[in-house]
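Only one protein chain is missing; all other protein chains are in place.
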């Protein structure tokens, strides 16, 4: 199984990514996908600008994926993160985890998102509907707590 | 938000269901999908035959969906369960949960699957690659335990 | 009391039919009573309900426990533990 990690400006197609990961296999019992989208924040937000650290973003996502593979018996895993300008309603991030059983697929997908949030070098800046440049989005303590609940591998 | 609950013989398209659930909304931040597939069990299985209780299957899935909506702030929820003959590698069940934040979407999707497993009136029978009719699949204690870990709504 | 009984999966196979209409005598008040009454009707029922604790029941499309009252029921279903999903 070769994990797929991509950093790209263009949008992704969830169905195509599930199909690519399945690839005619007949031993996969469970596929969990997580899609993170840009919210309009009640009409306040015109777009998000996503800055990233090229090179490190790929490396760090690769490390997060390897950690997930060491913890759960995954048959496939895909992580795609966009950068650049993303409009409300559009996709930002995709995680796909496939396993023989559902618990592993759910846990791995949630782990990947929790880790990615606090470790992948991406930064969001808001562009507002009034035409002004908004602030850099602040990191949430809740995200650190979410990542912290995954104990180190045993 | 109108939940979608369908019991059908034909396959489903995950991307189309995500799109139908999103429907141009700009306030959804997280979409989690779970797809359950038929495994070939190491080449032993030719197909699964899914029997269901028409009428009760729809009613019970509807109740499970309402319970999820009462517990989490969902912006969309879809449950599709197939019946009839399903081949290895093909889809059996789809759950989609959309929310502003990822934790609610993940938890709701996992809850829906745990509850559906132990409460939706479906029964799987194996058809084997040697041409013989296999046994009815036995319910797993692990599934009861999984459903039991969701405490009653507070 | 007249009621429709429906059976699924191996309960259906053991009973030998998917459904039937039955006239219940007055003493049959709960799901457990009904199972006992059915087991007296023939060995196919005895076989289907040989391990009573395993067979699940539903009244009018809702899961019920063995002590559930069946008064007013239109359709009572018996089936093995579910294996969907």
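First chain written, first letter: the chains are A, B and C, and each begins at residue 1.
One rule holds for everything that comes next: a contact is a pair of C-beta atoms (placed from the backbone, for glycine too) under 8 Å apart; a residue touches a chain by one contact, two chains touch by 3 or more.
In this text the structure is predicted, and so the values were computed from the model without any measurement.
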Message: Considering all chains of the complex, which shown ones does the missing chain contact?
response: A
Query: Of A:36, A:88 or A:134, which sits in contact with the chain we cannot see?
result: A:36
Task: Would you indicate which residue among A:1, A:19 or A:137 is in contact with the undisplayed chain?
output: A:137
Message: Can you say which of A:1, A:56 or A:145 touches the chain missing from this structure?
response: A:56
Statement: Touch rule applied to chain A and the missing chain gives residues 36, 50-53, 55-56, 59-60, 81, 92-93, 113, 116-125, 136-139, 143
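Quick note on the criterion: only the chains that are shown with their structure count from here on.
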Field: Euclidean distance of C-alpha centroids - chain A vs chain B, Å
entry: 23
- prompt: Distance from the CA centroid of chain A to that of chain C, rounded to the nearest Å?
  reply: 48
- prompt: So which bits of chain B are touching at least two other chains?
  reply: 36, 113
Statement: Multi-partner residues in chain C (2 or more other chains touched) are 85
